[in-house]
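Have a look at the structure below before the remarks.
Missing here: one protein chain of the complex. Every other protein chain is in place.
For reference, chains read A and B in written order, and residue numbers begin at 1 within each chain.
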Amino acid sequence: MSELDMARQLPITLDINKFMRKSRRGTIKTSTKSKSDFAIKMTLFVLLFLTVYGFATFDYKNVDIAKAVTGTWNNAKVLFGQPRLTYGTWREMLKELFVTFSLGALSTIFGAIIAFFGALLCAKNIANPIVANITKGFVAFIRAVPTILWVLIFTISAGLGSVAAVIGLTFHSAGYLIKAYAESIEEVDAGTIEALKASGASFWQIVFQALLPSSISRMTAWTFLRFEINFTNALAVGAAAGVGGIGFDLYMAGNHYFDLRELGFITYIVVAAVILLEVLATKIKSTVK
Amino acid sequence: MSDKQTSKITGETSKFQNRTSIFVKRKRSFTLAFLGVAALFVISAVVTNYDVINGFTSIPKAAIWMVKHFIPDAKAWSRVPYIFSKLIETVLVSVAVTMCASICAFFFSLLGTKTTRSSPWIARTVRIIAAFFRNVPDVVWAMLLLFSFGQNILTGFFALFFSTFGMLSRTFIETIDEVSASCVEALYATGATSIQTVFHGVIPSSMPEIVSWVLYMIETNIRSSTLIGILTATGIGYLFDLYYKRMDYSSASIVVIAIVITVIVIETLSNKIRKVIM
Partner (left out) sequence: MPILLEFKNVSKIYNNVTKALTDVSFSVEEGEFVAIIGPSGSGKSTILRCINRLVDVTQGSVFFDGHDINQADKKEIRQVRKKVGMIFQHYNLVDRLSVIENVLHGRLGYKSAISGVVGHYTEEEKERAFQILAMLGLTEEAYKRCDELSGGQKQRVGIARSLMQEPRLLLCDEPIASLDPSSAKIIMDYLRDINETMGITCVANLHQVDVAMRYAKRIIGITAGQIVFDGPSDKLTRTKIYKIYESNEGELITDVG
């Protein structure tokens, strides 16, 4: 239809048919094709394809799945239903739990200190863009190496123990918190920073008078979230690298003594600790706000 | 009238005093927080026998060691195809775990959200079950599964599945309640049923957030599967552990490089996808 025709038809009796889009079968279309819907569908399709492909190509080593599933179910009943300590004592377990907690705490503290300065280098609203990009690239690299590998690498230079665990865990904490802190700082109102700049405040004055007070609650929330993650990571690292804490007892119970009941007991201690930590974190977060 | 005004003025001065006391209070709470953290640090360091000096010196030591030993030699290069196949396997496991757990968690979370108007006790049960799977560490699942499945790819798969399922169930419930609440109310008001509301309201409005979480979980699971692999002797984690224990550090270095590249590629890709879909 030419433009002239369009003009002639407008507007007195509005022809609604003109605005309808028809499908090939002649029915009226209702949906619009948007780039984002297409991307969502494509992403899900590719991921589903990879899933199916994965299941088809995995090497299952002739495991009898039905037997293994029933076996696991029965074991789970023993694990969660009949927890009992045989090899360790209550006292030892609590002490080891506290070690894991402390590993998590140390790495969170180190991570937070590093991340605070790292975030100042990264946050878009205060940082030099070149420095920010370099820092971000470095952080991306640090984060890409799984924690357990950092721990194993550090056991060589620092020996098998808390130093390797803490430093390994710190790498990831710092990487994670830098990103989180930087986002918290970026949310600070640009006007506040500008006003302080205009009044001749120095960089550190801006940081401590404007940025820190207005983003501290969000930063605390992130830190506690990370603390929870670090606790579970400390547990996992203890199990996989043998650096101590209750994770190692977990590993021993499962892979050395083959004692489901002991495993169950330790699991309950750990779960209780995790829940306690979560409650504590929510409490502290609400007081900071 | 004048009475009102004076009270207003005194009100303002008291507000002002309040503000100065806020500053004092803030300073005090900062000191308190600082002391608390310092105490926590000292206690933690004592409990774990943390050697602060060793901690600092080990970083340059490790860096020097890495530069010296993490050099791929000819033998290590020859292992690249094998490492690559294990890497692909790990990625596929992570994707498959995340997809299976996401699908289960999505249907499960529908029972837990307010948007489907399921009865309060169903919603509460759903939340408790999700909390259970989230809080039992994946290490425990791995240990449990090892008993029956042995050193099998499925051990790692299910261990990751349970924790991913727990994590995503909670996240999906929160996301759906946040993103879909308003349009869901309108759909119910038109007389739509819960199922219709899910398909016409919940799914279209929450899909971008949900896909974004799925992508994030894939990244996380690739890293986690390394650790689970070490515990269950499967995948790329096992390979690293193997080379590492044999002190074949140049092969181990290739494993690290391969993981780093994979994770960064997947992270970049996810960020690109996220930008389009959000």
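Just so it is clear, a contact is a pair of C-beta atoms (placed from the backbone, for glycine too) under 8 Å apart; a residue touches a chain by one contact, two chains touch by 3 or more.
Here the structure is a predicted model, which means the values were calculated and not measured.
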Legend entry - Residue of B:Lys61, B:Lys114, B:His200 or B:Arg274 touching the missing chain in the full complex: B:His200
Inset, instruction - Touching the absent chain in the whole complex: find that residue among B:Val24, B:Ile53, B:Ala74 or B:Ala189. - result: B:Ala189
Legend entry - Missing-chain contacts mapped onto subunit A: 14, 16, 19-21, 27-32, 34, 36-37
Legend entry - Touch residues of subunit B, complete complex, unshown partner: 182-183, 185-193, 195-196, 199-201, 204-205, 207-208
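Everything below uses one rule, namely that only the chains that are shown with their structure count from here on.
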Inset, instruction - Could you pull out which subunit A residues touch subunit B in their complex? - result: 35-36, 39-40, 43-44, 47-48, 50-51, 53-55, 57-61, 63, 65, 67-69, 71-72, 75-76, 79, 98-99, 101-103, 105-106, 109, 140-141, 143-149, 152-154, 156-159, 161-167, 213, 232, 235-237, 239-241, 244-245, 247, 250-251, 253-255, 258, 260, 263, 267, 270-271, 274-275
Legend entry - Footprint of subunit A on subunit B - complex, ascending: 26, 37, 40-41, 43-45, 47-51, 54-55, 58-59, 61-62, 65-66, 89, 92-93, 95-96, 98-100, 131, 135-140, 143-150, 152-154, 158, 207-208, 211, 214-215, 218, 223-224, 226-227, 230-231, 237, 240-241, 244, 256, 259-261, 263-264, 267, 273, 276-278
